[in-house]
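Excluded from the complex is one protein chain; the other protein chains are retained at their positions.
Per-chain residue numbering starts at 1, and chain names A, B, C and D are given in the order in which the chains are listed.
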């Protein structure tokens, strides 16, 4: 069944240099599955993810024919209704943990905030939930981390805290924006298996944003490939590595590999037809 | 005209000059969108024009007295803004006074920020004991009530407008030094500074060529915002007999002379007060607008 | 808000107070307090201007030789402590003032009294006080000097009880009073104000109002507002503008008096040009005396062209000079001085700067260029005392109510050498008064009052036409007060303010 | 390997801080001393007056110790200063430290109230403007703020006095109290702090308290406006900066209501630089806004120093200046400590 369906999503920015169209007519739908979004930097992945939460800051504007989450059209929902959904039912792991955590609040407070403020959960109980969440993302000394400030954490720890924070309320839909880019390869696998478990066992929907095509190919069920705000290709993840679209191909081929040839790496041909318009 | 614009907006300028002018033009475009800043700019432009053409604009001699026609209210035949206690035309004096105000503002604006920049960047760049010493000195100067420090300096140098300006400048630099230092601290460990150091550049060159340009916007913004304070401080010194000397039509001096007539002949002090207010507001509006244009944080990427 | 019915609230600038010890107080505001908390042997009666009346002495006499004066003390007068006033107290008070040797001590020292000999020169026996002088001065000279604050009688027992380190109670008297006056000092805070409380049993009859509360409010505009709102009863620092502005208000009234200060312009005769009589005369005709007095100085200054203020023995009443640019130009032409230039030192107070600007303007019309050198008072005084000025705009206040005070300053100069350092005004301007010096010295010894007055008149006539001094104004007091306030005396040119007769 | 030093880095910081504090105070004294000596106003002449003889002048010079070598004079000055003796005023003969002790509370009271007004009005105004950039509210806040910056304050004070006291009678006039209360204050209220509002409240004299309020409200409101102008504008720019940070989006992602996003998440970060701003504006008010004090006949330190300046009473000027400087340094210290308290990165 569809959890989220997006039709003709557009995100525009009015800037000095004129109107920038960050997302131009993106449509997709998502069930209780793992949907990957890949594409080069600036292709509109983050903006697409944020649009679902309607959290694009001015001067950005969102327009869409419809954006239905669990039977509710998000485009027509009031700000109040959106707030009820955010965090609780739709959560998003932010891209850069260094800037996405409040620098003057203790990690514990930030973790428990949702429970305490929204769900009116008692302090002790909230703390227990927060520690459990930290343990779930492989943080070794959760008590200490609870009392720490963001600047005292490494990038990888920050990213895990971010994930824990978003998973605490058990959302129905999780948008994860490059959730593992700062993680050591070993921890990365752990985190992915947690996300995987949630989708499988709880039927959570997952939008997994990444520029790492190989990772997405391994981890996701379906993949959207974005270029300059459009979806150039939508395909099953297992087909990704054998994709035929020249853009997708280009993204794959330009990565060096261990033991590969040392000749020049193939680049993207941006003069081709698909790259225009 | 259109050609000039296109030339200015060219993404690939052909010369340093074009690049710089293009930058200025972009800034100007951004500034132009801010109506308040444009009002400020207009006020300052008017100030400049008035100062330049005071003798042609003013209907009377600014110092000639006429005790029979003293304290005439605004709107009296021939005296748009009335006359003061010596029967001098207030409009005329305000027009001439703009020259003095501009002179003071200009002199302070070219001295204090330079001193502050040098001290602040040097302290910030070198750190350690250099920083410690320079910042202690800055603190000491900062801790002094401005007027008293200015008095002492004028007392040493002798009264007069240039010395008053110098005194203001010398008391005005510590905040600039602080701003510049703070900015330097954020810059000095950046990779682009490391890169020039790696190319063998010396401290002086790094500070002047690479650190100062980064501090300049914050300092420029502060300077425009401080001008109102400079005008008022100059007026205060004039009042103490240490700034402009009578019968010069300096606005602050005019206010202090007109103070005792405020309740009956309100215009004597109010008109120069309004002049100060308007000009200060002009500088403030412009400074506020410049902040949006120049501040690297708000300018964005 | 209304002031309390039994309290008089006054606003004034009292930042000049250095001390409230009568042996030390020397400034206008301080002497006002002394006048209301102490009395002297001889008093000036606020009701009868210029007349000497008995104070704590009932009667007095001088011997043939003119060097021994005897005073018989009034009986039954008490200090605020309750102690009776005796000749012993009187002798102690004068001896104390001489021995303290504070600023006003010179008034007494003029009679040959020094810290060493004053115990012999001033003696008490029973109810009689005997004063000896070193020369036969005009008796009026001594009597006038005895009316000044420094000759106030203090309560010996109380003062000595509060002595610290041999200061004869000086420190204690900064904040307390020990006199016979209508009021006692309850509190004093420099630059903020003081509170006087009436005592019972004042020998002139108890004060009408229980308290006098003085608030230091330097800003004239503020004083005016307070007065009009009824928050104060008397405002003493009003400007002509404020007076004009209050004209329509029936709740307030203005009392006009003259004070003792005179304002003058003087030229340093070390500059040869200022020895040129024609040039000096030209400048006298190039000042708009009346114009200033009628406009921005209205009520604050009265035109007065001789150095003895009105109210003094021998004061001149006429004002021969007025603005006459043509005459001034002609005189300059005659003088042979070409493109004359004057550098005028002016203090940074607003009335003086206004005067200076007016003079600058009219001098300019007459062809004399004026450069103003505006500065802080003490700094300018230093230049003046060192004879470094070119010209200066100054004021002079008499030290005691006798003509000699001004005459000695303006028309005596025993030694015109740079290192003589006599400090007199004539010396400061390098002015050699010639025969006027001796005439002034003689006048102070003249025992006939009427003759003495005539001598001063003659001296001043010559002085104002030949000296490098241009006397311009005598200060005026304009006191604003609530309509109900009666009997406030500012003290005029010779005395200090009196509060005890005031009703409201 | 961690070095186990009993006091640790915090102790080192405290020592460094104290050393720099002492240096600053010493520098302050040095500069005031130098000013006192280079000003060509002779304190002796100012004391003895116009009529003094040369002998009296010399005697006074010796009495003041001005005949000693400069270095010796300086050390005497410092020595005395550290014992709380800043010399005696030339005008009044009163020890400067006593005069300052009387005048400072008045300034402190005014400056504190003004700062409170400035913060209470300025912070919400700045936040309002920052959360709706470009709106009418934003423009009004900016303009009102800029006007406060550009206004000749004493002029506004005179007008305010004329209107609110003169014409409308809504507030008390110049001075800290009506004359009636002013007389009583010295005798009937124990002066614990020298600040009338506090002393009368402690003594339960509410009649006097409300009278004091009616007097202080206008000057404090005026200075509060100026301080509000500064604070609102800085708050606005800090807040806008914070609101554009990613962690704000994170808070919104969590579904936090807007008030919480602004007043808790952003405000905690805004508070960090704002502390310095408030301290600075407080310090400038403590320096005494001389003209306001003069107009409102407020017996504060600012007008004390300026009055002294006018008559070249250098010991009073310099003594007052040292105290103001110390207040400034102390405030800096407090704001520094607060800064460390609210910003975990600075600890």
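Rule of thumb we're sticking to: a residue touches a chain if its C-beta (ideal position, glycine included) is under 8 Å from a C-beta of that chain, and two chains touch if they have at least 3 such contacts.
One rule holds in what follows: contacts and distances are computed from a predicted model.
Trainee: Assuming one chain is omitted from the figure, identify its UniProt name from "Glutathione import ATP-binding protein GsiA", "Dihydroorotate dehydrogenase", "Hydrogenase maturation factor" or "NADH-quinone oxidoreductase subunit H".
Mentor: The chain we cannot see is recorded in UniProt as "Glutathione import ATP-binding protein GsiA".
Trainee: Among A:18, A:71 or A:264, which residue is in contact with the omitted chain in the full complex?
Mentor: A:264
Trainee: Touching the left-out chain: which of A:7, A:24 or A:214?
Mentor: A:214
Trainee: Just checking the interface: what residues of chain B touch the absent partner chain?
Mentor: 11-16, 18-19, 23, 190-192, 194-201, 205, 209-210, 213-214, 296, 301
Trainee: For chain A, enumerate the residues touching the unshown chain of the complex.
Mentor: Contact residues on chain A toward the absent chain are 40-41, 154-156, 182, 184-186, 188-189, 211, 214-215, 218, 241, 250-251, 254-260, 262, 264-268.
Everything that follows uses one rule, which is that only the chains that are shown with their structure count from here on.
Trainee: Tell me which chain's centre, taken as the mean of its C-alpha atoms, is farthest from chain D.
Mentor: A
Trainee: How far is the middle of chain C from the middle of chain D, if each middle is the mean of its Cα atoms, in Å?
Mentor: The answer is 40 Å.
Trainee: What's the distance between the Cα centroids of chain B and chain C, rounded to whole Å?
Mentor: That gives a centre separation of 47 Å.
Trainee: Would you please write down the residue numbers of chain C that are in contact with two or more other chains?
Mentor: Answer for chain C, listing residues that touch two or more other chains: 221, 225, 348, 376.
Trainee: Can you tell me which residues of chain B touch two or more of the remaining chains?
Mentor: 240, 259, 262-263
Trainee: Could you pull out which chain A residues touch chain D in their complex?
Mentor: Contacts found on chain A: 50, 53, 55, 57, 83-88, 91-92, 94-96, 99-105, 113-114, 117-118, 149, 151-152, 162, 165-166.
Trainee: Using the touch definition from the top, list the residues of chain D that touch chain B in their complex.
Mentor: 20, 23-24, 27-28, 31, 35, 38-41, 139, 142-143, 146-147, 149-152, 154-155, 158, 162, 233, 237, 240-241, 287-288, 290-291, 302, 305-306, 309-310, 317, 321, 324-326, 328-329, 332
Trainee: Flag every residue of chain C that touches chain D in the complex, lowest number first.
Mentor: For this pair, the touching residues of chain C are 1, 3-4, 7, 9, 15-19, 26, 103, 106, 174, 187, 189-193, 195, 211, 213, 215-219, 221-222, 225-226, 228-229, 231-232, 348, 376-379, 381-382, 385, 399, 421, 423.
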